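Take a look at the following structure, please.
Omission of a single protein chain aside, the complex is shown with its protein chains in their original locations.
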Amino acid sequence: MSTSLDTTEFVVRSIAQTCVDNEKYFGDLDSVVGDGDFGYSLARGFEQVIAHWDEYDREDSGTFLLKIALVISSRIGGTSGPIWGTAFMRAGTALKGIDSVSGADVVAALRTSIEGIKKRGNSDVGDKTLLDALVPAIDALEASVLQGDSGGLSMQKLAAAARTAAEATSSLKALRGRASYSGDRSIGSPDAGAVAVAVLAEQLAEAWKS
Amino acid sequence: MSTSLDTTEFVVRSIAQTCVDNEKYFGDLDSVVGDGDFGYSLARGFEQVIAHWDEYDREDSGTFLLKIALVISSRIGGTSGPIWGTAFMRAGTALKGIDSVSGADVVAALRTSIEGIKKRGNSDVGDKTLLDALVPAIDALEASVLQGDSGGLSMQKLAAAARTAAEATSSLKALRGRASYSGDRSIGSPDAGAVAVAVLAEQLAEAWKS
Amino acid sequence: MKKFINDPQQFVPEMLKGIALANPDTLRYVPEYNLIHRADSPRPDKVTIIQGSGSGHEPAHVMTVGKGMLDGACPGDVFAAPPMDYVYATTKLLASPKGVLLLVNNYTGDRMAFDMAQEMSEADGVTVRTLFIDDDVSVKDSTYTVGRRGVAGNFFVMKAVGAAAEDGADLDELVRIGEKVNSVTRTMGIALTACTPPSKGSPLFDLADDEIEIGVGIHGEPGRERAKWSPANDLVEVLLDAIVPDLPFAPGDRVALMINGLGGTPISELYLLYGIAHEKLEARGITVGRNYVGEYCTSLDMAGASLTLVKLDDEIEALLAAPAEVAIRVF
Partner (left out) sequence: MKKFINDPQQFVPEMLKGIALANPDTLRYVPEYNLIHRADSPRPDKVTIIQGSGSGHEPAHVMTVGKGMLDGACPGDVFAAPPMDYVYATTKLLASPKGVLLLVNNYTGDRMAFDMAQEMSEADGVTVRTLFIDDDVSVKDSTYTVGRRGVAGNFFVMKAVGAAAEDGADLDELVRIGEKVNSVTRTMGIALTACTPPSKGSPLFDLADDEIEIGVGIHGEPGRERAKWSPANDLVEVLLDAIVPDLPFAPGDRVALMINGLGGTPISELYLLYGIAHEKLEARGITVGRNYVGEYCTSLDMAGASLTLVKLDDEIEALLAAPAEVAIRVF
């Protein structure tokens, strides 16, 4: 698996479109034990990403991602703005200057994104956040890349791992973010951010086929 | 039919108790096109009448009624305070000094009450107020007294006339009081005050039997 | 019904006690007559101003007692005019040698109680004048013989006569000012939900999930029509189309614009309405000289709002701009 600017654009576009399409669903997930604005926040940011699609500097994948990170930081509020902005910023920084991005580059970039989220959110796997879907998903992606799977197969493994891990957050008690105020009441429903990661990965895997 | 202080006390007590017992019903009637406080206002006033029952000057029926009028004026708000206070005040003034009250005295006293209400409320029969039950009821009482009916029979005729007339207010459009703001929407439901007069008369006729 | 109350019958007295406890230096509470009055009233050099009306419209009027506004307010129970005795006793207690001005929102029950109290007080030698306030354009004078209702616009009458009285104006002058302000004040309101009186325990009327009441009264009385919900832009247009031609307000006029919340509507929505109304008035050539956004005359927990316009001239504007100190405050 090797990734060019085209592929990066394709991935970002899929993420953006899926966030816009799932505004209501993501919001409803966040209103179970959160404050219901997660879907709205993402949609408002990613609809800007789409609106200005042709304007971003496309020197390389990294530069492109850094521009996207800027839009996210300036348009998405709540916890999601800093978290998602940091993730895109870190990935962009990692890939900047690389013309033909390898699968290993992608995995390495996503690892720095994860570290950025952990630092920004003072959080870790097990706290019932999007990290609980993202980390297992990247683990699966890495294993698949190391195995030499095709891009499509890697995507499917990524999506399957994200979905399983997202569902599993139901049994966790929220220790970070607004859901943590619910204490034990947060147990029994999945984390909104984690489910969003699963949905994004599944959409991506689906789109990759065509 | 001739009326003494005992009888006056009996009538007032029945009216007071019926108003207290029907607080919710009278309030609901007033909330169809009014503001729902009619039952509350009457109940708060007449429960005071009952609470201080033994304290009133009982020189004669008229004096007693004037004391009741004072309690009503000081405790009942809304339109009902002035209307009912005026009615009791006028009846008391008419009967003051009369030791043995005749049926004709009662009818004459109630006629002055009606005049008082009309003046106070700048209203008349046909405006869809309690006058639309009260006036036909007193007409029936007068006819019955003139015929020489027993007290019990007179009461029954009074009650029947009040009920018929109260129901008939449904077809009227309110021209006075808060219900008048509803305009045509006031047509189709009876006036709260008129129904209250019917209920009071029926309870009185019932109590008279025993 | 979920409210912060103990016993519905104690709702009004317990609220009044709270007002008195919160304002120990400036206000006094007389439980017998539901009376909240200024600690320094009556004053020999100032006409006393009293307003009654039912409870449930707070801050009107028990929370607008204070320097530059009312001397006293003696409300009845929720949505019920005060018993005549409250008004009579209050008038006697606060009577000033310069006289007493009674402000009355135009409703049958209120008129009767204040008329009777005025008669009785005058018989006792007190000089009393009464002002009726009837700013609600939703009720047409011609069709409804009770006349127009007094709603949120009563704030402006209160404020103007309050300021003039503080400056020493006599009773005739106050009546002139009050009548003038009332004559150039127009209001109409919209309800999004019904209110729930504590003693009733359920909503006073039914409004479907997509229905609103245009021209609603502050006791939940019906208005001009029951309509489908529509966006704020359209609703402001409906209100202006009713209010502006009624006086009429004309291009070149300078007005005070009030957006009044009916109790359950957040202030964010009121400012949103204000912005729309301000721009629509400017588009009609009418200048907003003073503005008022918040709760002035409510209907318990009703979600809804009213819009009031007052045509300004130099005299009215100066009276509205004068300082005042009331229970309702931020600091």
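Going in written order, the chains are labelled A, B and C, and every chain counts its residues from 1.
In the analysis below, a contact is a pair of C-beta atoms (placed from the backbone, for glycine too) under 8 Å apart; a residue touches a chain by one contact, two chains touch by 3 or more.
Note that the structure is predicted; figures quoted are calculated from it, not measured.
Undergrad: According to the contact rule at the top, which chains on display are touched by the left-out chain?
TA: Across all of the complex, the chain we cannot see touches A, C.
Undergrad: Quick one: which of A:66, A:83 or A:101 touches the chain that's been left out?
TA: Within the whole complex, the residue contacting the unshown chain is A:83.
Undergrad: Using the document's definition of touch, tell me which of C:179, C:246 or C:269 contacts the absent chain.
TA: Per the contact definition at the top, the residue touching the missing chain is C:269.
Undergrad: Footprint of the hidden chain on subunit C, which residues?
TA: Touch set of subunit C with respect to the missing chain: 2-7, 11, 14-15, 17-22, 55-56, 58-59, 63, 159, 192-193, 209-210, 212, 229, 231-233, 235, 263-276, 278-279, 291-295, 298, 300-301, 303, 305, 320-321, 323-324, 326, 328-331.
Undergrad: For subunit A, which positions touch the chain that isn't shown here?
TA: Given the touch definition above, subunit A has residues 27, 31, 33-37, 40-41, 44, 73-83, 85, 120-121, 175-178, 180-183, 185 touching the missing chain.
By definition in this document, only the chains that are shown with their structure count from here on.
Undergrad: Among line, ring, star, complete and other, which best matches the way these chains touch?
TA: other
Undergrad: Centroid from C-alpha atoms only, then distance subunit A to subunit C, rounded to Å. What do you get?
TA: Subunit A and subunit C have C-alpha centres separated by 55 Å.
Undergrad: From the mean C-alpha coordinate of subunit A to that of subunit B, what's the distance rounded to whole Å?
TA: Spacing between the chain centres: roughly 75 Å.
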